[in-house]
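This is the structure I want to talk about, given as structure tokens.
Omission of a single protein chain aside, the complex is shown with its protein chains in their original locations.
Presenting subunit A:
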Amino acid sequence: MNLTLKIWRQKDSKTKGQMVEYKVTDISEHMSFLEMMDVLNEQLVAKNEEPVAFDHDCREGICGMCSLHINGEAHGPDRGITTCQLHMRMFHDGETITIEPWRAKAFPVIKDLVVDRTAFERIQQAGGYISVNTSGNTQDANGIPISKHNADKAMDAAACIGCGACVASCKNSSAMLFVGAKVSQFALLPQGKVEATERVLNMVKQMDEEGFGNCTNTGACEVECPKGITLENIARMNREYLSASMKG
């Protein structure tokens, strides 16, 4: 198929960006979206033009590096997948596709479609861990039984890949699904309970300082999340936060 691409081009964080139009031809429906981008970049290099910069790495939907806003949707039109898992069969011949970076104050553009997500790093550093040192002497792994229900729920929350689609999809650029997932994972496990109070207070404080907005329960993040992280995690974080605030 033949396609028209409208792509955000921006030289660096300081320069103003703009949409630029490109054409690609003979695109196979079996290609992944990023392979289509590879074809475009090969064309640009052949013409001595600068290829489009975009983040990507594992190309199997788990590293969380890829981050495109395609036709106004984080990770494009399909559900439950990342951009690298999106295939061209979701588009039709002659279509115009708009490709933009994540848009959020806390995610400044580095170049073209690449954004800076280190705000997420700082939130994790504020408390997204259990303070246990490496040694051969921690308790035996089966020392504390954990109900299958809670272990499974913790796993569902821990499946977050930190891509930022939740922030990009939210009209408030809220990071509460991302933070809620981490807070929930640890809140559901006995090992995480010890520091639960400080954790939720510190992570939420850092989240606010980074300039993310608040949650107004529109649920867009849940719809676009490639890993199916549910709003339940935000609710759990709010409960944790409330009880921590009262204790604190």
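Brief remarks follow.
Just so it is clear, a contact is a pair of C-beta atoms (placed from the backbone, for glycine too) under 8 Å apart; a residue touches a chain by one contact, two chains touch by 3 or more; residues count from 1.
Methods note: contacts and distances are computed from a predicted model.
Within the choices "Phosphate transport system permease protein PstA", "5'-nucleotidase", "Fumarate reductase/succinate dehydrogenase flavoprotein subunit" or "ABC transporter ATP-binding protein", the name that UniProt assigns to the complex's undisplayed chain is "Fumarate reductase/succinate dehydrogenase flavoprotein subunit". Across A:Asn71, A:Thr98, A:Asn172 or A:Gln191, the single residue that touches the chain missing here is A:Gln191.
Checked against the full complex, the one of A:His30, A:Lys171 or A:Lys247 touching the unshown chain is A:His30.
The residue from A:Val20, A:Val132 or A:Leu242 that touches the chain not shown here is A:Val132. Taking the whole complex into account, subunit A touches the unshown chain at residues 11-12, 28, 30-32, 34-35, 38-39, 42, 44-46, 48-51, 53, 55-65, 78, 80-81, 85, 87, 89, 110-111, 114, 116-118, 120-121, 124-126, 128-136, 138-142, 145-148, 151-152, 154-155, 158-159, 161-162, 185-186, 189, 191-192.
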